[in-house]
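We show some of the complex, not the whole, and keep each chain where it was.
Lettered A and B in written order, each chain numbered from 1.
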Amino acid sequence: MDLLSALSLGELALSFSRVPLFPVFDLSYFIVSLIYLKYEPGSVELSRRHPIASWLCAMLHCFGSYILADLLLGEPIIDYFSNNSSVLLASAVWYLIFFCPLDLFYKCVCFLPVKLIFVAMKEVVRVRKIAVGIHHAHHHYHHGWFVMIATGWVKGSGVALMSNVEQLFRGVWKPEANEILHMSFPTKASLYGAVLFTLQQTRWLPISKASLIFIFTMFMVSCKVFLTATHSHGSPFDVLEGYICPVLFGAASGGDHHHDNHGGHGGGHGGAHGGSPSALHSPLPSKSKEELSEGSRKKKAKKAD
Amino acid sequence: MDLLSALSLGELALSFSRVPLFPVFDLSYFIVSLIYLKYEPGSVELSRRHPIASWLCAMLHCFGSYILADLLLGEPIIDYFSNNSSVLLASAVWYLIFFCPLDLFYKCVCFLPVKLIFVAMKEVVRVRKIAVGIHHAHHHYHHGWFVMIATGWVKGSGVALMSNVEQLFRGVWKPEANEILHMSFPTKASLYGAVLFTLQQTRWLPISKASLIFIFTMFMVSCKVFLTATHSHGSPFDVLEGYICPVLFGAASGGDHHHDNHGGHGGGHGGAHGGSPSALHSPLPSKSKEELSEGSRKKKAKKAD
């Protein structure tokens, strides 16, 4: 911290918080988001057979956070699409990722060192979005703590929180797996970040917004780059949650983290409700067994393929 | 009626309609709503494994009516969450119901005499919500009859009308059973109540709003308390509908009521589309048989468990 103060952290953070995001950082955000879209099973066939559906999904991946935040705050959900240059940039990235000859663009941006740079820049955008979202919500609801946290959360999580809708556009439906049940690291971090920024905005956290942006960005960048480099789906919050959740919410929470490790990005599988000891608490005959058996049936069907 | 007028019904109704709902009545509303959430199969495991998803469902159960009404009227759907005290109260109730040591709180509030008091108080809140919702819609649309009825209906029914969304949050998906297909008594009563209050608001019903609130609350309280005390899922409207529906909509409506009795709160089952005589009217090969067979397959699967 001495070193940081010697570098005059305040000024550094201030200038960092004023770096314009468009176009370079936004471009990275779009590239990483659409790489994740291309990871989804069936998305390449979709782009060949139904280019319009694929483009709409791409727009949800790039601008989902704006759509959700506008929906929450009662603004036109299509509002952000009036930024033609952003939409055109995202469309260009979509086209290059899915239709570039020889898959050249995709191979370049997926080359790990390049991808790590983009991932880092995406986190810069994410943190800035959270801060802007909470500032915006604070403008409407001065004492609306929950409104601020919710707005910051959806601004940070983006399409993840509407993954069921996005899947439906692609003709996929996995009700048993949604981001709220199986939170990935960015979603959880966005939630915790939204809480921090809300505390800052309401002056309960004695720190300037620029500094908080700087510190939280550093945290997100280092975590996400590390997780991407190691192909890990874990989360640095697991240890902390492993201590807090059993105290607050009873013992079964540990099992959730275990399953999160399998679930991955928007993934998850039907077995997540399987016969844990907590099922004994249920006051009614539970459906989890049926769900489990259906889950394992699906898994078998997959293996049979 | 003589007795009532002797008691100066007008003044009684007026003071009744001015009783503040927060915090005591709201508290009862939250308690009863969250008891119903805990009745849902799998909700206890959910609260242990995914506390955030469980909390979000709890908020939908407590504030679903505001969310839906705001969505209909183009206001921020998160608007009501700026009432921090209400949200904190609902969260406290959620925590006590799901995580109280020895399940003490839940056992207390589920003790029938106590529960009946809460159920009665919940109906007071429901009727007031319908009245306020219609007043609010009337403010925006002076002659919008359908807008008023719809707003009153969603304000009265609350989470029931968005049960599919609420289930999706919990990873459950039952498309064949939604509240519009299998209306429970509160949903139906809210609809009829919304029609009455709309008639009152547009001065077609020559009665003061306070009196209508009083009378309709008495009706709702007595019905709901009776139904809860007898563990019945019937509806006092069944007889009336049994006469009117066949005249207006043909003969098959009777079967619906029969099924409603089984369906219960947010329940219902796949067999509701089964081979009734009305299937003969269908101009196209119907899917009902397939649905029926799927329904019975599921039932068998359940029994096999």
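Going forward, a residue touches a chain if its C-beta (ideal position, glycine included) is under 8 Å from a C-beta of that chain, and two chains touch if they have at least 3 such contacts.
Bear in mind that the values here come from a model prediction, so they are computed numbers and not experimental data.
Engineer: Give the total number of copies in the whole complex, keeping in mind that only 2 of the identical chains are shown in place.
Structural biologist: The complex in this structure file totals 3 copies.
Here, only the chains that are shown with their structure count from here on.
Engineer: Using only the C-alpha atoms, find the rotation that maps subunit A onto subunit B and quote its angle between 0 and 180 degrees, to the nearest 5.
Structural biologist: Rotating subunit A by 120 degrees superposes it on subunit B.
Engineer: On a C-alpha centroid basis, what's the spacing between subunit A and subunit B, in Å?
Structural biologist: 34
Engineer: Okay, in this complex, where on subunit A does subunit B touch?
Structural biologist: Going by the criterion above, the answer is residues 71-74, 140-141, 143-147, 150-151, 164, 173, 175-178, 180-181, 183, 191, 245, 248-253, 255-256, 272-273, 276, 278-279, 281-290, 293.
Engineer: How about subunit B: which of its residues touch subunit A in the complex?
Structural biologist: 38-42, 44-45, 47-53, 56, 70, 74-79, 81-82, 84, 87, 99, 167-173, 301-302, 305
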